[in-house]
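Have a look at this one before I ask anything.
Other chains dropped; remaining ones untouched in position.
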Amino acid sequence: MKKKLLVIGAHSADFVWRSAGTIAKALEEGAETLVIALSYGERGESGELWKEDPKRSVESVKVIRHAQAQKAADIIGTPIQFLDWGDYPMIINDERVEQLTHIIGDFEPTVILTHSEKDPFNPDHPLAFQATQRARLLSSGAGVPSAFKNIDPPVWYSFEPHQPELCGFVPDTFIDISSVFEKKVAAMAFMGAQSYLKDYYTELATRRANHARRISGKKEIKYAEAHQSQVPRVTNTIF
Amino acid sequence: MKKKLLVIGAHSADFVWRSAGTIAKALEEGAETLVIALSYGERGESGELWKEDPKRSVESVKVIRHAQAQKAADIIGTPIQFLDWGDYPMIINDERVEQLTHIIGDFEPTVILTHSEKDPFNPDHPLAFQATQRARLLSSGAGVPSAFKNIDPPVWYSFEPHQPELCGFVPDTFIDISSVFEKKVAAMAFMGAQSYLKDYYTELATRRANHARRISGKKEIKYAEAHQSQVPRVTNTIF
Amino acid sequence: MKKKLLVIGAHSADFVWRSAGTIAKALEEGAETLVIALSYGERGESGELWKEDPKRSVESVKVIRHAQAQKAADIIGTPIQFLDWGDYPMIINDERVEQLTHIIGDFEPTVILTHSEKDPFNPDHPLAFQATQRARLLSSGAGVPSAFKNIDPPVWYSFEPHQPELCGFVPDTFIDISSVFEKKVAAMAFMGAQSYLKDYYTELATRRANHARRISGKKEIKYAEAHQSQVPRVTNTIF
Amino acid sequence: MKKKLLVIGAHSADFVWRSAGTIAKALEEGAETLVIALSYGERGESGELWKEDPKRSVESVKVIRHAQAQKAADIIGTPIQFLDWGDYPMIINDERVEQLTHIIGDFEPTVILTHSEKDPFNPDHPLAFQATQRARLLSSGAGVPSAFKNIDPPVWYSFEPHQPELCGFVPDTFIDISSVFEKKVAAMAFMGAQSYLKDYYTELATRRANHARRISGKKEIKYAEAHQSQVPRVTNTIF
């Protein structure tokens, strides 16, 4: 079975905090991966840069954020593509959905990983969800021959938002990322001055590992990422 | 990884209609399986026998139902155990939960499959769910050393009820049972005069296969069973 | 089609506040009705009597509550039966469920009307719901011939609780009770010194009528009662 | 009471699979009906035509789809109107909502039947729901005299989507379509080469009939369609 993972983040750092471990695990098992950063998070999520120099230009922030995310992607070993749609507010329109539809159609992912449907603390995350949802359906079609290229409908997950309970996020898939956790730490280290987030997500990985051990009895899990599936799993085994 | 599947049905035929394919698939991949029939469904679900002879005794119905379920289990190749708790009404009490706790503790399943939490059309199905839920927790404990034997918490699914939407059943796991479907048909054939149910569940398997194909693009799926997971999946791959 | 309405209230006054109009409408169209009062509400809901005389006996309260409810039932024109199960706390056990099962089996209602599933302000209402739910299923069975008498499964509604939103109550059926509202007023007048509740439920009937007019455009509705169905409607017309 | 049924489908075949029986029943009882096809489903749902000839033009597909749907409507006996909004992606904008508002205002339906709110397998169905929801509110207004024509708010149902549980579809109204099922079969036969869908929906009608019999005890139901109401029912009888 083909293994291709597409990660779509609203801002350029989202893929690191929320799914760097899952991407690294996918690469570890030989999968092909691609990260899409819809924006640089240049206006709303670049606090450290604006604090350093409130007079800097938006463009200069983008350049820095681009470099940081590229380094993080490199350390994990995944390609990354930047769409530069702008943030706070991100604007979604028919052309952008079409752009994303083409990206999905070209990459033909077997799994897509993106934001949760709801996020009362972030205006851009639900838009990224909606754009992904629509582009995924338009690229895979109705499951019958059609006027356009149809790919097999990718499996589809939401990664963990900042305040999960308030986003209606209920994790149903815990990925053991113990074997690749050092790569995630290294990738997080490139994310500028946000050392508090590095601690925050390191701790989250140990908490989710605690949960995963309690759920499964698998005592060897040290670090985990939690996701929520958006479509059923089709398999040939109950185990 | 150990593969042990425990199926718990309220009435002696439930495991056939709702999970014979999943059991056969588990056996196909070398798993150990066990079916528990909490009752014979002797009062409420033996329509064909009571119609034949309204004066027959409850005990005689149990004997026939036992034989039918045993034959169905044999054809699938799974052991089955009958607890004879009575039906319509089934009564759950602390002793019965303890009995079930011991069965789970002794068998040490990695997966449990039982009824859905809610069923507005059946008084016994939700009781079977509750007894299983409680016994599963009592046998696996709090995940720390304790005063009693602790097993690893089994994964836990609900199989499909008769009117899924009205039972709050949302399938999230489709098992491709194409390779073993003949066994399910053969097992269903032993379930007395209920040929209409055989047709009903054959058709259901094709419908769920249609859904599974639409979800996944896997065109080779001809028959499927749908289940709903009750606890998250802990894994080391997103694929 | 046979029209038989069974109303089951936890306390002897519930049927008046929550469904007197619906009962009177049913009688108006020639239906047979029966009210079951599981208890007299003698301990928890007889405030006016305990305030008058804190030293009176529980038995004397029951006598008064029986007489009040009987008069209310008479004015509406419906038989009423008192089970005297006790209140605050009401105790439900297997014998009581069996008693209720027999009542349902004997009366063979086409519609049952009772409390809502949840009520965070009343300990007895959800128990009445549970007992009714279980007895209804046990009297109607699995829809196949069985060891016991089977009636056709009655349609089943919850009537309106005191704080609907906090009870998860979402009305989906508004009954226009304008033509019989005087009977409801007269019945409420028998409910002792609780004149404030008479005002409360008169006003509720006008509010629900306002809602019913907004929903349907039927300007002639002056008074309404709102219920929530618990099972789907089976019909041969979409109108 | 006036009986006027408006059916709004995203693609030109939706009304056949999901509601041909309900439309035929409405006509049987003397109602006036109108079907609106928002698009021809020419790009995403015309698999058989694109498979026959991948080089054919979108316009030629529309012509064929128009003719098929017209024949199906004729056999049922209902007028049908095609809006040709395009599919995959369907685009909804203020002008189109206004167009639909005028259609609703002119026809003055008492019942509207359309798609479900959610459909994770189809990008156009939820858009049809949203457009209908908005147009219905704009045509019926706030229930007070206003600057524009106000109709009585139509009753409003969703018909059954392809994977009901995953669309949040919970049927609460089952229509017995036994007496008109032959018409539905004849209408489905015009839907091109999709004989597999004819079988699929024939079987669905027998399954929903099985459910309807279990719910109601009405043994005479052979075929049924299931819908979900979007607004409460206002009536003068509980039966």
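In this document, chain identifiers A, B, C and D correspond to the written order of the chains, with residue numbering beginning at 1 in each.
To be clear about the criterion, contacts are C-beta pairs under 8 Å (C-beta built on N, C-alpha and C of every residue); 3 or more make two chains touch, one makes a residue touch a chain.
In this text the structure is predicted, and so the values were computed from the model without any measurement.
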Assuming all chains share one sequence, and 4 are in place here, what does the full complex add up to?
6
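The rule we apply is simple: only the chains that are shown with their structure count from here on.
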Whole-Å distance, subunit A centre to subunit C centre, using C-alpha means?
52
Subunit C: positions in contact with at least two other chains:
143, 153, 231-232
Counting only chain pairs that touch, give me the topology of the graph as line, ring, star, complete or other.
other
Inter-chain touch pairs (all):
A-B, A-D, B-C, B-D, C-D
Which positions of subunit D touch subunit C when the two form their complex?
1, 3, 5, 22, 25-26, 29, 31, 110-111, 113, 140, 143, 151-153, 155, 157, 171-176, 179, 212-218, 221, 224, 226-227, 229, 231-239
Within their complex, state which residues of subunit B touch subunit D.
121, 162-166, 169-171, 200, 203-204, 207, 210-211, 214-215
In the complex of these two chains, what residues of subunit D are touching subunit A?
42-48, 50-51, 54, 58, 61, 88-89, 91, 120-123, 166
